[in-house]
Structures are given as C-alpha cells and as structure tokens.
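Here the structure comes first, spelled out in structure tokens, and everything after it is commentary.
Complex shown without one protein chain; remaining protein chains in place.
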Amino acid sequence: MTTALKLVLLFPLIGVVFGLTFGRRLPEKVVGWISSLCVGAAFVSAVIAVSGFLGLEHGEAGVSVVLFEWIATGPVHIDAALWLDQLSSVMILVVTGVGFLIHVYSIGYMHGDWGFGRFFTWMNLFTFAMLLLVLGDSLAMLFIGWEGVGLCSYLLIGFWFEKDSAADAGRKAFVVNRIGDAAFISGMLALFALFGTLNIQEIIHLSPEVFAVGGSAVTIITLLLFVGATGKSAQIPLHIWLPDAMEGPTPVSALIHAATMVTAGVYLVARMGSIFIMAPTTLAVVALVGALTAIVAGLIGIAQHDIKKVLAYSTVSQLGFMFLALGAGAFAVGIFHLMTHAFFKGLLFLGAGSVIHAMSDKQDMREMGGLRKKLPITHATMVIAGLALAGIPFFSGFFSKDEILYEAWAGPNGHPLFWVLGAIAAVLTGIYIFRLLYLTFWSKSRVPDDIHPHESPKVMTVPLMILAVLAAVGGFIGLPKVLGGGAWIQDFIGTATGAAAHGAEAVGELGAEAAHGGGGLQVILMVVSVLLALTGFWIARRWYGREEPYPEVPEQAVPGLWKAMRQKFYFDEFYFLIIGKPLLKLSEWLYRFFDVKIIDGTVNGAGQVTNTLARWIAGLQVGHVGIYALALAGGAAIRTETGKGLSNG
Amino acid sequence: MNAQDLTLFGSIWAHWLSWTILIPVLGALAIAIVPKDRHTLMKGIALVVSLIVFVMGIAIWFSFDPDTAAFQMTESMRWIPGIGASYLVGIDGMSMILVVLTAFLTPIALLGTWTSVTEKMKGYTASILMLEAGMIGVFVARDLFLFYIFWEAMLIPMYLLIGVWGGPRRIYAAVKFILYTLVGSFLMLIAILALYFLHGKLTGVYTFDLAAFEQIAIPFGAQTWLFLAFTFAFCIKVPLWPFHTWLPDAHVEAPTFGSVILAGVLLKMGTYGLLRFSLPLFPVAATLAVPYLATLSIIGITYGGLVAWVQKDIKSLVAYSSVAHLGFVVLGIFTFRAEGLSGSMLQMVNHGLSTGALFILVGYIYQRRHTRQIDDFGGLAKVMPIYAAILLVVAFSSAGLPGLNGFVGEFLILIAAFQVSPWMAIPAIPGIIIAALYLLRLLRGVIWGPLDKEENKVLKDLNLREILTMVPLLVLIVMIGIFPKPFLRPLEPVAAKIEKRMNSVRQPVRYVIETPSPGDPESRDTVPADETAAPEATPAESDEPNSAEMVT
Amino acid sequence: MTLTSYLILSAILFTLGVLGVLLRRNVIVILMSVELMLNAVNLAMVAFSRFTLGLDGQVMSFLIIAIAAAEAAVGLALVVQIARDRRTVDVDDLTLLRG
Partner (left out) sequence: MFEGLYSWSAVAPTLVVLATALIVMLVDLFVKPGSRIVPWLTIVGLLAGLAVTIGMWGTEEVAFSGAWKIGAYSLFFYALFIVAAIITILFTLSHEQRRGRFPGEYWSLITFSVVGMMVMASAADLITLIIGLETMSLCAYVMVGLNRNDPRSSEGALKYFLLGAFASAFLLYGAAFIYGSVVTTRFSEIGAFIAAHGDSIPFTLQVGGILLLVGLGFKVAAVPFHMWAPDAYQAAPTPVTGFMATAVKAAGFAAIVKIFGLVFASSAVVMQDLIWWLALLSMIVGNFAAVMQMNLKRMLAYSSVAHVGYLLTAIVGSDPGVSLQGGTGVLFYLVSYTLMTLGAFGVLIIIGGGEDRRETLVDLTGLASKSPGLALAMTIFMVSMSGIPPTIGFFGKFYVFGAAVQSGYTGLAVIGILTSVVGVFYYFRVVVNMYMKPAEKSFLPYRRSRISDITLGVLAVAVIYLGIFPQSLLSLARNAFQSLF
C-alpha cells in the first residue's frame, strides 16, 4: 500500500520527465496517451492505495509514508512525507480520476496545437503537485504542492502566451495567489512558533493543549490560513483571478480551475478542521465570505456572455458554497460538494470545451443557440451536469448542495442567516446555469453562417459520458440519512477532518437532533431548496426561453444593476485604483525619486561636496608668493599662539 | 604510484587551501606571458585553471567533516611577526560552502560568457583568475589581517572588470563601486586596528588571529563602535538598504561575467563578514543592533522588490532583486537562531546560484540582441523554447517557489524570524508577493507575450555550450530545493556555534513575547500580540532553543 | 642692556622682515627682507650666546651669515633669470602656476 501511494506520485512525475525529454519529438498521439496513461496509472495506484487503507483496521487515523528528511536544521525538522487518510483518499481519487478523464479529453481538444507536448508536461506536473498537496503530511509539504499547482496554473493559463491577455491572466493568477500564500506562510510560521512542528497530525494532536477554544491565537492563525485558502479558491476578496484564468485551454479550466486546484483552499480548511473548529469567529468569517462569494459570483455569472466566464463565476460561486459548509462546521459536507462539483463542473467545462471546439473557438453565447441537435452528446452530458449544478433532485449536486444548505442552518456553527444567503445563491445558480443551457443549446440558433458546428471526436465525448454518469449518480454515496441513505461519505471524511474527533459533542448533538425533529427540518429545507432551483429555472426560462436573437430582458429591467454585474462589480478596477496604481506609483516614486534622488543623490552629493571642497581648497593656491608667505607666517603665528595658550592652560 | 608520489600529494594536500588560492594566481601569471593575440589560449587557460580549482573544491567538499564547527584543513604559517599577523587559513562549513560556490561559479560564468568579451583578453582573463583567488582568500582567511588583504585586493580586478569591459557608463559605475566599498572597508581597517590594540592591551599578545579575538571580553563601548565599523563595511558590501545604490550601477554596467560573480560571490562577502566577524566578535553590540538591522533588512526586502518591479533594464531589475534577497539573508542572520543562520547561509548559496544564473541568461540574450530593455523583448518562448524554460525555472527559483532552492532558505529565515518576534517576520512577508510581481513581470516581458519585434523573430535558441553552462546550475537549483540536507548539514554546526555564542551574552532582562512550548499545560493559547508588553526577567541559563524572545 | 632688550630688538627686526616679505612686491626687496630676518636671528643668537656664556650661538651666527650669503647668491641668480625671461620682478606677475 505504501508502494502504491508512492506510485501515485511517481507516475505523474514520470509523465513530466517523459514530456520534458520527448514531448517535442514524438508524435502527438503517443505523447498524449503516454501522459494520460501516467495519470491513469496514478489513478489505479490510488485505488489500490485507498482500498489498502480501507482494509486496515481502523485503529489508526491514517497512513504515513516518510520519503526522506527534507529540512533538518536546528529545531526545524520537516520530513518529505505523505499522509493518507479518508480525506486525502477522496482527494487523490478525484484528482487522478477526473484528471485522467480530462487528460484523455485533451488529446482530442489540443490536437494540432504546437505546444501539445508542453501542455501535457505541465498537466502532468500539475497532477503531481496537486497530489503532493493533498498527500503532504505537513503544512510545508502541502505548501510545496500548493505553490506547485499555482505554478502550473500560471503556466497553463498563459499556455497561449502569444496572446497578451493569456500572459497577463497567468501573471494575475499567480500574483493574487501569492497574496493568499503570504497569509498562508504567516499562519504556518505562527503554527511553527507555537508547536515547533509543521506536521499536520502533530499539530492537530497538540492543539487542545496549545489553543483555547475561541482564543485569539487560534483565531488569528486560522484566519491567516483562510486568507491563504481564499487566494487559491478564489473567494472574495481574492477571486478576481479565476475568471481571467479562462484564457487557458478549456481542459485546464476544467481540471485546474474547476475540479481540483481551486478546491485546494477548501481542502486546506477541511484538513485543518480540528483547528478551525476551535475558532468560531473564523468559522463565521469563512461562512460569511463563502456565502457572499456565492451570491456575488452568482450575480456576475448571470450577466456574462462568454460561456467559460459563466462557468468560471459558477465555480467561484460553488466554492463559496463549499466554504459556507466549512464555515458552518460541516467539513465533510464541504468536501462532499467538492467531489460532486469536480464531476459536474469538470463536465460542464469539458462540455463547454466541446462547444467551443465545435464553434471554431467562439465563446460568446450570444452567437450560439440551437446546438442541441448539432452536438447531441455534448448537450446531453451538459444538461446532466447543469441539473446537478442547479441541485435538481437525485443528481449528484442535489445531495451535496442540499446538505450544505441544511448544515448552514443547523450545522455545528450554522445559523439561519447563512441558510438565507445560501438560498439566494442557489436561486442564482439556477438562473445562470439554465441561462447557459438556453442560450447555448435550447434557444433558436444564432450561430453565424460561416461556422458549422459538429460533434467532437470520441476521445473527447467518451470522457464526457463517463463524467456525466458520475455527475448523475455520484451523489448517492452521500445520500442523507433522512432519505434513508447512510451519509457514508460524510462519516468517512468526517473522521479525518476532525469534526468527529474534536467536535464530538457537537456532532453527537447534531446526530441526536437529526434523529429527533432535526430530520423534519432537513426534509423541509430540502424541499425548499428544490423549489429554489426550480425558481432559478423558471426565471431563466422567462428571460431566455424566447425565440429572439438575444433577449435582453434583465438589461432593460434593471440596467444599472445589470451593468454592474456585467462589469463584475468593478472589483478589478477597484483593486487597481486602491492597490495596483498606488503601489505602482509608489514604486516609481521610490525608484525615480527616493532611490535616484535621495539615496543616490546623497552619495553623489558627497561626491559633489568633495568636488566643491576640492575646488575651494585648490582655489587657495592662488599662485602668489606673498599669499603663500602669509599662509606660512600666519600658520606659524597661530601655532605659536595656540602653543602659548595651551602651555598656559 | 610509489611512496614518493604519495608524499608529494600529501604535502600538496596539507596546503590544499593555499593551492586553491595560488593556482589561479599562477594561472593569471601564465596568461600574462601568453602572446597578445592568442585569445582562445588565454580563455582556455582561464577555464582550465578555474576547472582545476573547481575540482579542488569538490575534493574539499568530499573530504570535509560536516559534523563539526571547528576549522578544518587549517594551515598556519608565520608571516609578519612584527605585527603578529600570520598566514592562517582554514574552513568551517560556511567557508567551505562559499569556497565551493566560488570555485563552481567561476568556470560556469566563464563558460557562460565565453564569447561575450572580445577585446583586451589578457587583462580580462587575468582579472578573472585574480578575482577568483581573492574571493577564495576572503573565505578561508582566519587572520583578520590576511582577511583584509584579500577583502580589498579582490576589489581591483572587479573594478577593472567593470571599468574596462563594462557598458557605456562603466567608469561611473566602477568608480562608484570602489569608492563606496572602500569607505566601508577603510573604516573597518581602523576598527581592525583598534581591535588589535585592544586585544594587545588586554592580553599582552598582539595578534590578528580571529580565534584570539573571540576569547576576550570587549568593553561595551568599544564593542559598539567596533561593531558599527565592521557592520557598516559589510552592509555596504551586502548591500543592505540604504547602502545599495552602487549595486544597480555596477550590475548594469559590468560585463556579464562581472555581474555573475558580483551577484554570485561578492555580495556574499558582506553577509559572510557579518556571520564571521560582526556577530561572534561583538555579540552584545550585535544583540542591541537587532531591531535596527532587522528594520533595514525588512525595508530592503520590500523596497528592493518594489523598485525592481519598475525597472526597465533586466540587469537592474535583477540587481534590485538582489537587494531584496540579501535583505532576507541579513534578516536571518540577525535572528541569532540556528535555523535562521543556516537558512541565511544556504540562502547565500541559493542567491548565488539563481541570480548568477539570471545574469548569465540576461547575458545570452544581450549578446544576441545587444539590448537589455524588457520592452525590446517579448514572446521569446516561441523562438527560444529552451531558453524560456531555463529562465522560467531560474526566475521561479529566485521568486522562492517551493521545490526549488530559494524557498528553503527563505522559509528557514522566516521561521527563525517569527520565533524571535512576529514583528520581525510578518513585515518581511509582503516581500514574497513582490518577488512574484517583479519576476513575473520579467517573464511576461521577455518570454511571454506576442513575438512582435522583427529582430526577435530570428533569434537562435541556446547552443550546446550555453545549455551545458546552465545545466549544473539548474541541477543544483532543483537539488537544493528538493533535497537540501547535504547542503544544510555542513552549515548546521556553524549555525549552532554562532547561536550558542550569541545566547551566551544575552542580557538577563528580556521581553518575552511568546512562551508556550508544546506540552506545557499552563501556556495555552498565548497570542503574540497579547503579551508583547509583558517584560519578564529570566536568567540567561534557562534559554531554551525553542522559546522565542527578543532583547529589546 | 639686558637679554630681553636684545631679544625685543631681534623680534622687531624679525617682524619687520616678515612684514617686508608679506607686503612688498619686488622680489629683490623680499629677498632683502629675508636677509633682515636672518640678521634678527643672528642678533638673537649672539645675545643668547653672550648672556648664557655658551659659544654655540656665535658659531651659529657665523653659519647663518654663510647661509644668508648662499641664499642671496642662489636667489639673485633666480631673479636674474626671471627678469630676463619675464621682464618683471614683481611677484604679482609671477602667477603662472596656480590652482
């Protein structure tokens, strides 16, 4: 099993090395398939490892595999070690599984691109880094993966680097992420200072002794970690990079910016759940930020015309949901949604990719419509994913989102207000996804005449279908108890996220509540949430279900609000105004004025003074012998005078 | 091999360090007698000699015992008994790694700039070898007088390299370089003299032996002044903000080789000096200086980064980034904690590798395009994919991406700083963001973006020599990032020794900022901010390595 | 007459000589002022010698007379050379070298 775990990491690495060495020399097909198979092999290894882990007696929380000693100096000892428990099991399965499908899909999608080999190399590198992130047993390891995925994200967003927009988007993503990372590092430093270790399990183990529940240390540290998470998971206020990240190839958007990397923040919070739960304030902040993000991103998503932008904001919004769950203290549920989201959002992106492919790289939905017949498979799979996203019953998203809304109300840290916010976001979800489906597939065709959409090749559609199946039924592993399910996934993950360990009483209480009367609440909320989704559908249908070139209903109804939504609530402009521009101005000032004029001016000024002094002193040398004699005699006189004075005194 | 050979080798081995200094000098002399126009021969000699030194460096690395802080491979000879100066050389882990770095970077830089200089080859190659000898000398000298000789002697070849083979404003840059540096080091000379006579007065023994100075208790007042003089000299060399303005000029104007060595090795002399002299000799003064130097280095980190961000010239961007990076190193030094110290030492190496590599890479495109303005490039990844890939790795190494070398050092430094005080670490952290800003701007401007300049469309990718030059650098960049242990190991005893030395003089009154150590039930949930103001007298002996305190 | 009187006279002569050097412009006059200073020294020497009963002072004054002569010789030679070259013996005109 440990071998299998090592192999999980090794296979993508092999893929990277292969890509670096042969990526440009071998034919596309070979490169693509070998790279994909590396990820596939990693998936198989992951399955073996996870089943090995499940087969263990559940006395131990997880399996640790020490690879080598990474840093050891003074009191700092950091091992390069892996940690496999329930949480990481889920994650590696999702990462390798979805990753494999997307790799395969990419073989078709990236066909003919001059950077084909480069693409797969980086995708493999990404897979490796992501696996490191979820498997790292210490925050330092996690951070290596964390930055590694950031790097790959940067590279892949800017994959078509000749486009200025792509190159800029990559840079923006990395820099914004770094802001979060800075907070993450600060949190790590504080943890090290307090615990003397960065090993997650040790920290969790020691935390009851070091932290007091609700204490300021734990609050500050968890907040720092959460800021890190907002960077990676594109939450307000650091969400601005993700929509731009759509400049990358669509499989990248699917894998990195929907299914896996962006969920790293969720993973981090869940991973450190035992600590977060000791800081109710932080959790409230997490929930609020999540809810707010869900609503804001939903609103923006409604107003976007670019199919990928809609999906991007949808991702931001769904990540908001996940944070809402985490903030409510339901870590397992957050992860559950993460998993289902990986399925349906990955699928949506791949579907969108298929559409874009068919539309000869057009992404504007106003020029689509009526693609249902042209792209039947894509259409079918995307509808399934859309239904899952909207939370229509018995598709995967329904279970997880419903759980989230329920926990937002009744979770360990829940509050009805959270539910209200979540409910609003749920409506928005319905609106934007059905708007997308209408504009793309269901409405009258607005496709320009020179474009002849066609269904994608098998290599692309097969992954779509597989994901569609997952998106449809994947939610059943988390079937709530009230519906007769075992909520298996929640329990499974719960043991790892620490909700079970530390919030034992809370969970116990919750369980009791769920058993008595609580079940009623859940059913009610569930019904309401379905109604919410349907409301969204209804609105979308009212607006876009018409046979018009491009219906502009909301544009006319609330022009001001719509414009703001369209312009993403001016976040970018605002940041540029209050941070970017002043910082740039400051830097320019520091350089042009402070460095050159003040500091260097002082230095050169010293030279100037020397020169002036020199000119002055040399000026004494007038060439007149009388003056010389005067200096001599004067010097003698002064000397004698001083001599006298000194000898007297 | 017969016994005589063995003895011969044995005697060479006994003076191994001296030979590493002497061989480049001999090489320079050999170049001096080569006919004027045999350029390739001269370069060949320089390369071969530097490779010999490199091999000797490798031998040093492998024969070095990393588990002790004591000086190894020591040599001791009477030199100027009239003043008590002797020829004392030896290396501990820190010296060793810097010597090896020097021996490593010189041939690399030479190879990397093989075709960049075409005139006055004799002086060029001879200067290179003299420079190498001087640099190694600085790192191995254990006698202050000897150290000072090397410290200054090495300025001349560098001055010539900048001034003769440099860019359009080379004279200004060269003069600025030497005057700036000399202001500091001349003052240090006076401090050395004062220290020497102080030691003489206290013990009756007049010597420049570094170890002897560590034995005496220097009166507080003298300690302050001496510390200031030494540290001033080193801070100029580092260069610590605000003494940095010579660096951008020197870097921009220097020929590529000069820039590489300047960034790779010369700047390390400043931080080396701090570690070797300022701290162990004047521990009390150094302790008192922590807030000031930490502040300066933090300003340097932020300031250097921000200013680097708005540079148009690639070299001056990298130059200002050095200010930021070395700010981290100084910050780590003034934590006085083992992990911070070894992090700093490792970071010196890291900076040498990454920044050296960056300069070589800048040299590559400069030679092709004869410009270094970022705006003149763009989209090079299209025509020079290998170049782009290498630049990418190196830039991210410089930005401190985990998994590459830069992160390990920075991380250790920050860990140490945070334990001293959050206020020492947190303000430095934005530097990490800023590093991303300027390095990504570099990448964005040079390798990404549209390939819209006609001149750039015909650029050739790196040739074999250029690739081979970069390979060792890349290997080390990745290796230190992934498996830093072999590099940290020899540094550890040195760091521990300095930490011990600094702890031994901590003043009894200190402000405890944070106390909890794992398993201590009473110290639950202590928040840094909560107890900052609570002074607490603790006897010096109870110093736990884990407890974080700062003398204020 | 006491030693002090001689010394005061000597000081006056010396000062006159100094003032002559400082204030006069003609090189010849300056030279003569220097001679005056030397003679002031001679006077002091002899006076000291007389009042302290040592002979060294008188020896010295002979020496100084010799020096004065030698200086006059060299000095006048230089003046002649200048006068021939520049047609002036005014120090105000001798400022080619300066700065």
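Read from first to last, the chains carry the letters A, B and C; within each, the first residue is number 1.
Quick note on the criterion: contacts are C-beta pairs under 8 Å (C-beta built on N, C-alpha and C of every residue); 3 or more make two chains touch, one makes a residue touch a chain.
This structure is a prediction, so every number in the text was calculated from the model and none was measured.
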| item | value |
| --- | --- |
| Chain not shown, its touching partners among those shown | A, B, C |
| Residue, one of B:V140, B:M158, B:I178 or B:C235, that touches the chain absent here | B:I178 |
| Sites on chain A contacted by the missing partner chain, in the whole complex | 610-611, 613-615, 617-618, 620-621, 623, 625, 627-629, 631-636, 639-640, 642-644, 646-647 |
| Chain C residues touching the omitted chain (full complex) | 3, 7, 10, 14, 17, 21, 27, 30-31, 34, 37-38, 40-41, 44-45, 47-49, 52-54, 56-57, 59-60, 63-64, 67, 70-71, 74-75, 77-79, 81-82, 85-86, 91, 94, 96-99 |
| Where the unshown chain meets chain B, residue by residue | 79-83, 120, 122-123, 148-149, 152-153, 155-156, 159-160, 163-164, 170-171, 174-175, 178-179, 182-183, 186-187, 189-190, 193-194, 196-197 |
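Everything that follows uses one rule, which is that only the chains that are shown with their structure count from here on.
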| item | value |
| --- | --- |
| Inter-centroid spacing, chain C versus chain A (mean Cα positions, whole Å) | 96 |
| Rounded Å distance, chain A centre to chain B centre (Cα mean) | 36 |
| Chain A - residues contacting chain B, complex | 24, 68-76, 80, 140, 143-144, 146-148, 151, 154-155, 158, 161-164, 167-168, 170-171, 174-175, 178-179, 181-182, 185-186, 189-190, 192-197, 206, 209-212, 215-218, 220, 583-584, 586-588, 590-591, 595, 599-600, 603 |
| Touching residues on chain B, where the partner in the complex is chain A | 176, 180, 242, 244-246, 303, 306-307, 309-311, 337-343, 379, 381-382, 385, 392, 396, 401-403, 407-408, 411-412, 414-416, 418-419, 422, 425-426, 429-430, 432-433, 436-437, 440-441, 443-444, 447-451, 482-485, 488, 491-492, 495-496, 499, 514, 516-521, 523-530, 545-546, 548 |
| Chain C to chain A touching residues, read off their complex | 18, 21-23, 25, 30, 91-92, 94-99 |
